[in-house]
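Excluded from the complex is one protein chain; the other protein chains are retained at their positions.
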Amino acid sequence: MSQTVGVNSRSIRLKRALLLLTLLIVAWLLWSGIFYPLLLALGAFSCLLTVYLTHRMGYFQNQAFALRFGVRLIGYWVWLAREIWRSSIDVALIVMNPRLPISPQTVEIKATADHPVDQAILGNSITLTPGTLALDVYRGVIQVHCLNKAGADELKKGEMDRRVAALRQG
Amino acid sequence: MALDIASWVLLSMGGLFVFIGGVGVLRMPDFYTRIHASSLTDTMGAILIILGIMLQAGASLAAIKLAMILLFLLITSPTATNALASAALLAGVRPCGTDPVMSADKGIDLDTNADAGSLGEGKDT
Amino acid sequence: MTIIFGVFLLTLMVITALAIVHTQHLFVAVILSGIFSLLMAANFFLLDAADVALTEAAIGAGISTVLFLGALTLTGEAERYRSSSVNRVVALGVVAAITLMVIYATFDKPAFGDPQTPVQQHVAPWYIDTTANDIDIPNVVTAVLASFRGYDTLGEVFVVLTAGIGILFLFSATPTRRKKPQTEQESEVESTAEIKFGEGLRHFLIPQVVGRLLIPFILLFGLYVQFHGDYGPGGGFQAGAIIAAAIILYALLEGEARALRVIPQWVLTGMMAGGAILYSAVGVVCMMLDGNFLEYSVLAADPITGQHIGIIVIEAGVGITVTGVLLSIFHAFAGRRRF
Partner (left out) sequence: MELLGLYHYWVFAVLLMIGFYAVISKSNLIKKLIGLSIFQAAVFLLYITMGKVAGGTAPIIQAGVENAVFSNPLPQVLILTAIVVGISTMALGLGIVVRIKEEYGSIEERDIQEIDRR
């Protein structure tokens, strides 16, 4: 029993390592843009060394590194870009308004997704959107500092949370 | 030519957002609201300016590198902002409009190690 | 346009430096000096020194901030005394006099950017011309660093190595506690950085997740900078700093002990010495092949290929030593508990 688990997890580890290796190779080729054999060999060496070091760092043992690249992520980015655009205009108008109409407040929202990566995506999306700022992510509860009440209400509706939770299903 | 105009429009709009962000940092009353203002610079300003430069670079390796820089910025700058805000909470800077005990009891407790496992020794399937 | 940028950056640098000296809180001073380094790096870039800008950004804003913070957790964060007014007046007088003298001297300096000044006349054009023909790598800075002035660089690597050895020796001693000073208030300002420095961030989810995502790419970028030093800004010194920064980031996120398990101290010590030995070995091999010390041309049948091989190997040596020394220094500071 334990042996099958071991075999299984080893194959998963290998898969993760290969995924990382592919990403690194793509990154190297894009950065370098020079295709002499010597540099390609050095690039292969660099990618393998990096994978070895990350292996020693314990990247493939736990699931925290399990990134998934779904098509939904692109859709999410498009949606997020629109959100950022809208709230940027809002915050810019607030800043330039001579009366400075702000009503700072802290709200707590619950993240539906329980995977740490998803929670981090949610937290960072909140911070990335001007007007809301994730102060602390703790056991799935995100403390958010909002610049005004409208932003807080918008957040409480949970649109962003739903979209982030949906990422994992894709 | 059309590309040039589009690029300049993007660049100047980015510059405008950076400027407004700067004004906001000066005008806002406390630490956390200032972060809100500076996030204008971080997000909209950076996105627009890098898009503008990408149009200038055209379809080349430089444009891809710029896209990677943009991606990198979009991942790291909210992280840095979050770390900054957490550090401020830890150091006891209270956000205005909250009750004083909030950061102390619900926020970050330093002593329990309970949730450390959520990342480090996570369940492997 | 460049003029506006230049004046802007320089003015900001002066303001930052004044703020650094003025503040009594050392933590603030260290963070401000990180900003100072970034401004300096931007200014170097304006002055066409891309390699130097890369180095300054990696070292000044990254590693040096971490090292200073590491030292602060061991020594406390507040300056206890303001300098006395007599002291301050005398110091200001001296400083003002020297400033005026130096500024007076600047009027005799050759014009900025003039290609006819003595600095530009002697070796520099020769370096640029010869690089194209004899060494055949695009980045002249790397050619000068690794080939024309290989002796200098070897010396610098040994200085870096010596500094690393010095730190290891300094911290190998266990402190003998002498009598405490009369003013017993040293623990009055507990450092905020101290809480996390040794054991890593264990509660901050977002930095941890994002850090994990980025570390492999930072490592790869360091190696990229290492091996593309011939073609663009980069080389062993910058790469060593970037790789060290990636591992230091890991140490800050996951704890210093775990970072030491990834690359143990004996490996780091070996890297410190090994890089310098690798560099010198290239020189010795050149001598065995009937060349002069560090004359790479004899390393292969074709002199240009020989130069390429030599430069890549000695840059690797530099990178290994710099990584080893910077990481050893970091671990020495982070592993030192407060006595």
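Per-chain residue numbering starts at 1, and chain names A, B and C are given in the order in which the chains are listed.
Just so we're on the same page, a contact is a pair of C-beta atoms (placed from the backbone, for glycine too) under 8 Å apart; a residue touches a chain by one contact, two chains touch by 3 or more.
What you see is a predicted model; the values in this text were computed from it and never measured.
The undisplayed chain touches these shown chains across the complete complex, C. Of the listed positions C:S64, C:Q208 or C:Q226, the one in contact with the omitted chain in the full complex is C:S64.
Residue-level contact of chain C with the missing chain is found at 2-3, 6-7, 10-11, 13-14, 17-18, 20-21, 26, 29-30, 33, 36-37, 40, 43-44, 47-52, 55-56, 59-60, 63-64, 67-68, 70-72, 74-76, 79-81, 83, 87-88, 91-92, 94-96, 98-99, 102-103, 106-107, 109, 111-115, 117, 119-120, 123-124, 127-128, 131-132, 138-141, 143-145, 149, 152-153, 156, 159-160, 163-164, 166-167, 170-171, 173, 175-176, 178-183, 186, 231-233, 235, 237, 240-241, 322, 325-326, 329, 332-333, 336, 339.
Please note the rule applied: only the chains that are shown with their structure count from here on.
Just to note, of A-B and B-C, the chains joined by more C-beta pairs in contact are A-B. Centres computed as Cα averages put chain A at a distance of 31 Å from chain C. One simple way to say how far apart two chains are is to compare their mean CA positions; for chain A and chain B this gives 13 Å. Each of residues 75, 78-79, 82, 86, 108, 115, 118-120 in chain B touches at least two other chains.
Under the contact definition stated at the top, the residues of chain A that touch 2 or more other chains are 27, 31, 64, 116, 123-124, 134, 137-138. Of all the residues in chain C, the ones that touch chain A in their complex are 203-206, 208-210, 212-213, 215-217, 219-221, 223-224, 226-228, 231, 250, 254, 258, 261-263.
Remark: chain C residues 192, 195, 202-211, 213-214, 254 touch chain B in the complex.
Against chain B, the residues of chain A that register as touching in their complex are 9, 12, 27, 30-31, 33, 61-64, 84-85, 88, 91-92, 95-96, 100, 102-106, 108, 116, 123-125, 127-139, 143, 145, 147.
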